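One structure coming up, written as structure tokens, with questions to follow.
A protein chain is absent from this complex, but the other protein chains hold their places.
Each chain carries a letter (A and B) given by its place in the written order, and its residues are counted from 1.
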Amino acid sequence: MMLAALAQRAARLLILLLGVNALLFVALGLSGDPALMLAGEDPTPELLESIRAEYGLDLPAWQRYLVQLGRMAQLDFGVSLYTGQPALFMVLEQLPATLLMAVLSMALTLCTAVPAGAWIGLRPESAARRFGAALTAVAQGIPGFVMALVLIQIFVVRLGWLPSLGYAQPAAWILPSISLGFFLAPKLCRVVSAGVAEAMQQDYIRTARANGASMRFILWREALPAALPATVALVGTQFAFLISGVVLIETLFLWPGIGLLLLHSAQSLDFPVLQALCFVVAVLVFAVNGLADALLRLMDPRLRPATQ
Amino acid sequence: MSASASLLRIRGLCVDFPRGGRVLHHVSLDAGAGEIVGLVGESGAGKTLAALSILGLAPAPGRISGGRIFIRDQELTQLGEEALRALRGRLAGFVFQDPLTSLNPVRRIGSALVESAMRHSGLTRRKARERAIAALRSVELPRPEVAMRAYPHQFSGGQRQRIMIALALINRPPLLIADEPTTALDAAVQSRILELLKRRASRQTLLMITHDLALAARFCDRLYVMRGGRVVEHGAARELFSKPRHDYTRSLVEALPGRRARASVPNRSRRQEPREVLAALSGLTVRYQGAAQAAVEKVDFSVHANETVCLVGESGSGKTTIARALAGVIKAAPGQLSFPALKDHAPSAAARARHLQLVFQDPYSSLNPRWPVERIVAEPLRAHRLCGRAEQKARVTALLSRVGLDPRQMDRRPSAFSGGQRQRIALARALAINPRLLLADEALSALDIRTQARILALLRDIRKERKLALLLITHDLALAAEVGDRVIVLRRGRIVEQGPASRVMNTPRSKYTRELLAAQARWGADAHSGGMYTSHP
Partner (left out) sequence: MTRAVTVANRLLAALKASPQLALGVAALLGWLLLLALSGLLQTHDPQLGDLTQRFAPTGTADHWLGTDNLGRDLWSRVLSGLPWSVGVASVSCILALLLGGILGMCAAQYQGYPRAVINQLVDATLSFPGLVAAILIVAVAGRGFWPLSITLGLLSWPVFARVVYAESLRLLAQDYVTAARVMAVSTPRILLGHLLPGLRPVLAVVLTFHFADMLVAESALSFLGLGAPLGVPTWGALLQESRDFIIVAPWLMVVPATAIALLVVSIHLLGDGLSALDRARR
């Protein structure tokens, strides 16, 4: 069962990669003659000719596509049209910064959203918690990058407490991580609270109460374990959304990650880098989804293959 | 029973809901030490609420507004939530109806038992574990050590209910409260669980909540009958069952299958003349995709004009699959299903629909909640273009009146009707295109027993009046015996026995039928005067 799920995921990854690749290939064809871009100003016909020969641009489209596919299979995405560095290398160089921010903000999200959600879900009808629920609903409505702008305005411009730019000092990590946290935390909080609230309605909670369990015990040992699988599933499915957030936040804070690289490469139509970026992003999403899936199986015994 | 020997005493208990008003009205109840007391009534009578209120478990925002509750002379109504919590599980254990939803799906069986034992009896984890294993052994669960590490979904329904009983008894409470403990289980499993309860709770007081009067009469020492939040009658079980004093109790007793008048038994004697075959199954086999076993395997039977055939089986026996194949929802392999009366080897869907109609089990999902009743009943008329818009209203009016509904309500939606009324609407819809064969797939099992009796009477009348053939699919042997000309018993997709109803009931040939009969008879038979299954002519 596990293997079949993995195979299905791998197939999906392959479809995705082929799709994105084809899309980019067509886009490249539409965006004009790359040889002209590479040649600089006032190219001679001989120079163009030699560039075409060098990059294989003189071949028919379908041959170029196949050649490119073959290279990609060997993880060769070519060199950047601007820096001349290998595209994959450029992406991998920027990746750690992105991962750092992603991990920090994910930790932040989990540490705030899960307890808050559990607190709201335990007795959703009480006034304070209704207010909390309304607050998360509002927070969910505010787009993450707008929130980031507001945070910069408050903590950098007005109060001067935190630096907004830079990557070298840990103090500069705080604001980007919090901002990115805003992309997922309100949604997660609502899922946890809904999950806990639903679990509290279940018959097994009545069983636990009839056995003399305390409210705290019921929350920690009965309701939360039942609600957590949905939470993990959400993190898995929303990871792609989080990457979208990364692009925005990195642009805002000039954070040297793959998001910033994406924007710059897209603006300058640096296709080899874009290819490599899409590959890395797809693999990343694939890995995180697989991880979430495995975690889900660990948490919900009903998803495991039968042993008895 | 003297008051001093009484373990549980409830005096004038009232429970109010802020919006719903008073739900329990001055309920009084006594249960002596070692006694089995039954609390009987239809759904909504307040039985469960009364039992939950004993240890302050009434669902919020319900509130005890009057009366007193004692266990062993300790007054519980005076206690706060924390004090009550310390008593739950120690003074009274609970067994609930649905063992699947009553156990947390993501927790191991062992952890629930061990934690409960540690909480109340102050045991170390090791001692608690030993006690948990002993408790599982005492409810006769196979391989208790392995079971401790397993999850609820890995057990069958009966095994889960055994685990629930172990959990309720692990702190050895003097009172065990069992709320419909066998309703979600198959008949054969039911009797084993009841026996277990009786054996395990021999030194305890057992408060048994059930809607099944026959079962309660056999199983309990004394009975309390509830209706609309009030106790209407109580007394020794057998006496109350054989000589009910209150009208309501009497109507309950009379509605029991086998108890209902079987004065008119049409067709039973005149079976000589050859009759038209409406539907014939020959070797019907259905296998669902990915399933290891066929849902239905090599089933042969036929339904003739103007007869009632009962298809009896427990859940998973394939009876619904057969109904769906007959109705054309599932495609049968060529040659396995035919309709000789249609004189057409491959009848069109429309011809088949006019030949055969289906009434479903769940009256809540079988009617589109967004449609008014008129549109629901007229759906087949419109689909088959049997009448214009002008005539439609008249046809629907006639149909609704026939099934005993007020035609003036035809522009209401299904949510405005009760379960029994909805089943009448579904019946009207099925009758709209004048089928010759009516399939009723557990069409009565979601209804209260008295409603069941009324719908059954209606079905019979209509059957007689329209000369319909009826294929009644049910898990209830007693019901089948009462209405069926012929009975077919199914088990795991195969027919184990078929024959005239009286023959199958009196001299069952297969072991399985005997088991089913025994399971039902044990809890119903000798509570009836003269016995239930032996009095057929």
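Points to keep in mind about this one:
Following the convention adopted for this analysis, a contact is a pair of C-beta atoms (placed from the backbone, for glycine too) under 8 Å apart; a residue touches a chain by one contact, two chains touch by 3 or more.
Note that the structure is a prediction, hence the values are computed from the model and not measured.
The chain omitted from view is touched by exactly one of B:125, B:345 or B:384, namely B:384. Remark: the omitted chain is touched by one listed residue; of A:149, A:165, A:215 or A:298 this is A:149. Summarising the interface, subunit B meets the missing chain with residues 324, 327-329, 348-350, 352-353, 356-358, 360-362, 365-370, 376, 379-380, 383-384, 426, 429, 433.
In the full complex, subunit A makes contact with the omitted chain through residues 11-12, 15-16, 19-20, 23-24, 27, 30-31, 137-138, 140-143, 145-146, 149-150, 152-153, 157, 237, 240-241, 243-244, 247-248, 251, 262-263, 266-267, 269, 274, 277-278, 281-282, 285-286, 289.
Definition applied: only the chains that are shown with their structure count from here on.
Mean C-alpha position of subunit A lies 50 Å from that of subunit B. Those residues of subunit A that touch subunit B in the complex are listed here as 202-204, 206-214, 217, 221-222, 225-226, 229, 299-302, 306-308. Subunit B makes touch with subunit A in their complex at residues 55, 57, 85-90, 93-94, 96, 98, 101-107, 111-112, 115-116, 119-120, 146, 150-151, 153-154, 164, 167-168.
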